[in-house]
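Before we start, here is the structure in question, set down as structure tokens.
Note that one protein chain of the assembly has been removed; the remaining protein chains are unaltered in position.
Then we have subunit A:
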Amino acid sequence: MSGPIGRGIRHVISRSLAVLAICASATLLGLPAAQAAKDNVVIGMGIEPAGLDPTVAAPAAIGQITWQNVFEGLTRINEDGKVEPQLATDWTISDDGRTYTFHLTSGVSFHNGVAFDSSTAKFTLDRARGENSTNPQKQFFSVIDSIETPDPSTLVLKLSKPAGNLLYWLGWPASVMVEPSSANTDKTAPVGTGPFKLGEWRQGDRLTLVRNDAYWNADDKPALSSATFRFISDPQAQAAAVKNGDVDAFPEFGAPELFQAFEGDPDLKTAVGNTELKVVAGMNLRKPPFNDARVRQALMMGIDRRMVIDGAWSGYGQPIGSHYTPNDPGYVDTTGVHPYDPARAKALLAEAGYGSGLSFSIKTPQMTYATRSAEILQALLAEVGVTLNIVPTEFPATWIDQVFQKHDFDMTIVAHAEPMDISIYARDNYYFGYANPDFKSTIAQAEATTDETERLSLYGKAQTMLAEDVPALYLFVMPKLGVWNAKLSGLWTNEPIPSNDLTDVRWQD
């Protein structure tokens, strides 16, 4: 073909090939150079945060970028889940557990130069507990009755009742310190006291943090000069980005079935750690058959947790018997309370009057762990005569509306992400509809106990109560599947709270 169109096409094709060749050679030429003392890192994340202020919105991705990097709290939670001092150097608690006196770290300033002192701390806490507060964890601060600032480095909190978890709560992303002139714009231009400040956020693609050279903590200056977070939601694309080195680390890799391929790769380090994500199948206890404890216990015994973990999450994950993870302080192993026993499950169902079978629906969010777990529950429960109908339910918006707020569901399945949140079963009208006065008083007692040993033993009692009563089917704790360049060190293996603390991250030679 040699007409004008033919010539034109040939021209365009040869031009495109030329562009292709240029692109290819640019890649080849661009490869070396970056060997000398690398001090930046590219971190992959599956979900982009909605705003950057953890004190006004709940999504975990906000804390995973800003907590400890941009923002810091009076206390912090370390990799083992323990409370450590941060902007408060130390504290004293009165004997009645109702007065907390914090001594604040001196010489701390925000990224915009404003000094941190007791007045900014008071501002932060007042903002979080005030009438117009939109803090997702406002209940943490509701125990605070009044705040006093006798001098710039002393902060006194007077509580309306003892709160044994206060120091832990103050370490959360929702409790980080902000200052008045920037608080309202932290969502897009976060200003904290942390070792990194915001460089640039290109919505939908990436976000860069740069080192704060004026960081107050001389002992803990970060080695990195900058860190870029890239948002990659598709698991296959996540795997490709890790393999190519387009990202240096994927601390929370999204697909367990693709994760195995990284193990044994000498250029990569894999780290399977703990999270606080408890996968539970909640039931609507307000209505039959779930108002009958025997039915719930039978359903629990109809489930082989190990099989759920193998089938849904490629064998990664720890079975749980209650709403508590093995990494939380005070954990009690309750997986043996209602172990997998289909014969007993059937007998118990018959005793409850459902010998001829039972049928109900499970509202299932689109997340992979939820859909796969629901399918395995369906198969396992079929063995004991229960027909489970899977109803896909868009998460979060539709799920929150139908299940969480309107309680329009039989069973559902979701991973509860908040650390140490066993007290949700003591809340009035929470979505499970669990109303057990004994449980409530146990939790109230635990929260009011300042002595750690005593408090943890009360949490142990609470765990056993849930394991026996089965207000939800307790399945497993999701693992933190981390994969990163073998030369990179300092990333957390565990995730006791949603985070990517970059302070100690560095490249090894």
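Going forward, a contact is a pair of C-beta atoms (placed from the backbone, for glycine too) under 8 Å apart; a residue touches a chain by one contact, two chains touch by 3 or more; residues count from 1.
Note that contacts and distances are computed from a predicted model.
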According to its UniProt record, the missing chain among "Peptide/nickel transport system permease protein", "ATP synthase gamma chain", "1,2-phenylacetyl-CoA epoxidase subunit A" or "Thiol:disulfide interchange protein" is "Peptide/nickel transport system permease protein"
With respect to the chain omitted from the figure, which of A:Asp90, A:Asp145, A:Asp234 or A:Glu351 is a touching residue? A:Asp234
Tell me which of A:Phe123, A:Tyr340, A:Phe404 or A:Trp507 is the one touching the absent chain. A:Phe404
With the missing chain put back, one of A:Arg98, A:His111, A:Arg206 or A:Lys346 would touch it. Which one? A:Arg206
Counting contacts across the full complex, list the positions on subunit A that touch the omitted chain. 1, 3-6, 9, 12-13, 16, 19-20, 22-24, 26-27, 48, 50-51, 56-59, 131-139, 187-188, 202-206, 230-234, 236-237, 240-241, 243-244, 246, 394, 396-398, 400-402, 404-405, 416, 418, 421, 424
